[in-house]
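To start, I am sharing the structure in question, which I have written as C-alpha cells.
With one protein chain held back, the other chains of the complex are shown just where they sit.
Chain IDs A and B follow the sequence of writing; residue 1 opens each chain.
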Amino acid sequence: MSAYLIRNANILGEQVADILVRDGVIESIGSALAADDATVVEAKGLIALPGLVDIHTHLREPGREDAETVLTGSQAAARGGYTAVFAMANTEPVADTAGVVEQVWRLGKEAGYVDVQPVGAVTVGLAGERLAELGAMADSAAQVRVFSDDGKCVHDAVLMRRALEYVKAFGGVIAQHAQEPRLTEGAQMNEGELSGILGLTGWPAVAEEAIIARDVLLTAHVDSRLHVCHLSTKGSVDIVRQAKVRGVNVTAEVTPHHLLLTDELARSYNPIFKVNPPLRTAEDVEAVRAGLADGTIDVVGTDHAPHPMEDKECEWSSAAFGMLGLEEALGVVQLTMVDTGNLTWAGVADRMSFTPAKIGRLADQGRPLVAGEPANICLYDPDAARTVDPYASASKSRNNPYADRELPGAVVATFLRGVPTVLDGKLQEISA
Amino acid sequence: MRHLLSAGDLSRDEAIQILDTAEELLNVASRPIKKLPTLRGRTVVNLFYEDSTRTRISFEAAAKRLSADVINFSAKGSSVSKGESLKDTALTLQAMGADAVVIRHHLSGAPHRLASSGWMHGAIVNAGDGTHEHPTQALLDAFTMRRHLGDLTDRRITIVGDVLHSRVARSNALLLSTLGAEVTLVAPPTLLPVGVEKWPVHTTYDLDSALHKADAVMMLRVQAERMQNAYFPSAREYSRRYGLDARRMGMLPDHAIVMHPGPMNRGMEISAEVADSVRSVIVEQVTNGVAVRMAVLYLLLSGSNESDPIPESLV
Partner (left out) sequence: MSSTSASPRARVVLDDRDISRALTRITHEILERNRDSRGLVILGIPTRGVHLASRIAARMSEVEGRTIAHGALDITMYRDDLRMKPARALEHTSIPEDIDGKTVVLIDDVLFSGRTIRAALDALSDIGRPRAVQLAVLVDRGHRELPIRADFVGKNLPTSLSEKVRVRLSESDEADQVTIEGGEAA
C-alpha cells in the first residue's frame, strides 16, 4: 500500500502540521516529516478534518438505481469529504432483513469509496405494523446498529416503545423520522402564512414536535437511546434541549438545507425545494443553527435524497420529496456555521464526523487525527468558492437545491483508510 | 402583464384597466355580430385538468369573440390521462404555437410551473389552480360589484365559507383589497387558513355581525365531504351558522348584493330563496365572465409579438 505525506495541513484549524499516512493508518503527525517513498500532498491553507460521517443518506439501491446506486452515492459522498455513510432503509425491497442489509453493505465494500453502513428498518416494509427482525440485522455481517423507518414515522406509540426497548439488547438506536401522520395528510410545505397564500397543504411544526416530545418521554421511560432525524423547527430544538437537561439519551440531527434554506423558496412552486420535513421559516433556521452550535443538535446529516428528473419536473404536489446534499454539506456548514462564528473547525469535526460515528457505533470512523488512528481524512480548502452546478456531480440525480448558488469551500482530498478517493478535487479510480 | 397567475400580481392600475376594458367589451354581446377581429390568427389553448364546463365555456366564448383559434385540451380522453407530464404537454403546446394557455388544474401552482419553467413561451392564464387562486373569477366578481356599487374603494365585501380550500376567496381577498375595498372573511375557525391574520382582510367567526354593513356578500361553495375531516360537525350545523337564508338576507342594507361563484349548494351555504332573490347577481356573474376574460386575453395577447422560438436546450 502506498504512503502519502500531507504537508502543512491545518489540523482542525488548530495546528499546522504534516501528516504521514502509511498502510491505512496515520503513522505520524509532526513538523517537517519526511518519507522518501511517500507521495507528497501539499496542503498549505487546507483544513484537515477527520473523514466525514453521514448518519443519513439515501443510496436508493436496491430498487431505484435510476436515481442513485451505492456506487454513485458513495462517489458523491467521497467528493463531499465523507468516508462513511449510513444508508437509509427505504429501498425496494426495504432493508428490513439481514439479507438486504448485507447486500447493501457488500455493494458498499465493492464500490470502495466510503464505508456504507446500512440502516435497518424498524418495522416490516416500513409499514409501521410489526417489528422487523432487528436482532438478525444486528447480528448480520452488516452489524446494523441504527434502525429507522425514515420517510415514515414510527407513529404507533406501543411499537415505538417496543423498538426502543428491543434494541437495547445490542446497543442499537432508533432514528425517528418525526412526523405525526394525521396532522400531515397531503402536506406539501411548512404550514404558515405562506402555505395559506400558496394554497399548498401545510405541514405544521407541531406534527414534528409532538412526536419528538412523545419519543423523548418514551426513551426516558424505557431507558433507551433515541436519535431524532432531520429536526427542523425551533420547537423541536427546545424539546431536545430540555430532554438533554433532564438526562434523556437523545441525539438530534439537522440537514444542511434546514441550516440554510427557508420556506420562501416554495413561492416559486419549483419542487426542487420540496422536502420532508419541509423547509421552515427564517426563525427556525436561526434556531437550528443555534441548536447545532450549542450541541443540542449533535450532528449534521445530509438526508441526501436523489430523485430522477421526472419526479421533480412536474407540479409541486405531484413531485417527490427530497434533495441532494452530500457534495454541498460541508460548504453549507461552513457558510452557515463557521463563517458566521457559530462553530469552529473542531466543532465541525465533532458534528460531522466524531459524533455521528459514535451514534452509529462505527468503530474506525470518526476518530481523532492522531498517530495510530485509521487514516480517514478530509482536506478542505475554506477559501475556495464555487457556483453549484448540478451537472458537475457524481450523483445520478440532479435535484440540487443549491443549483446556481455560491457556496464557499472545496474538498481537495478525501482519504479512506489511507486510500485517496478524491485527490486534487477529483474523484479517483478505486481498484477494489 | 405577461401572464395572469395570481390576482395579487395585479397593480391597482392594471386591475382597473382590465375592468374598464371589460366594460367596453360587454357591449359586444349585445351587437348583431358578437365578434371582434382582434386576435385573428392567434391560438388560445384551454388546458383543463379538472372538469369545469362553465369556466371552459366562458374562456372559449371569450377567445372566439376575439376571433382567436381555440383548442380545447382536456385531461379526459387525451394523453394527459395516460400520464403525460405537464412538461411534455407544455412542449407539445409550444410546438403547436399556442399564444396563450388557459390552464385549469387541480394542483396549486401548476400555472406558475408552466409560466416559469421555460417549457413554453405563450401567455399563461390561471383558470383556477387547486386551492390557490382563480384570478379571472375575482375579476369578474369585482366587475359585477362595480356595476352595482360603483367604485369599490371603501366598499365592504363579506366573503363567507370555506376560505381554506377556496381559490375564489384567495383571489378575491387580494384583488378587492388592491381595489381599496374592505374585505371581511367569515368562516368557522377550522376553515380559515393559518396565517390569515397577515392577509389584507378582516376575519370573523360570526356571520350575523358581518352582514349589517356589507355592500356585497359572497357565499363560497362548501363541500359536504369536508365534515368527514372534522372541519365542521354536520351540514345542518354549518348551514345554521354560516348559511345565507332569508332572515340573514334581511339584515343586509337595502342596496347590498348577494354573489356566489357557483356551482351552488342550495340549502347548504345559500337558501333557494336567497339564490333566486332580486339581490342575487349570480346569473349576471356568468355574463360578465365572458367580457372580463375577453379583456384579459386582449390585454395579454395584443402587443406581445410572435412567440419566441423554443430555446435549443428544449428541442
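Methods note: contacts are C-beta pairs under 8 Å (C-beta built on N, C-alpha and C of every residue); 3 or more make two chains touch, one makes a residue touch a chain.
Only a predicted model underlies this, so the values are computations on that prediction, with no experimental measurement involved.
Within the full complex, the chain left out of the display contacts the shown chains B.
Only one residue in the set B:Asn27, B:Ser209 or B:Ser277 touches the chain that does not appear here, and it is B:Asn27.
Listed for chain B, the residues touching the missing chain in the whole complex are 1, 17, 20-21, 24-25, 27, 31-33, 35-38, 66, 298-300, 302-306.
Basically, only the chains that are shown with their structure count from here on.
Note: centroid distance chain A to chain B, computed from Cα atoms, is 45 Å. The part of chain A that touches chain B in the complex is made up of residues 188, 191-202, 204, 268-270, 310, 313-318. On the side of chain B, the complex with chain A involves touching residues 8, 85-87, 105, 107-110, 112-113, 116-117, 129-133, 164, 167, 170, 193-196, 198-199.
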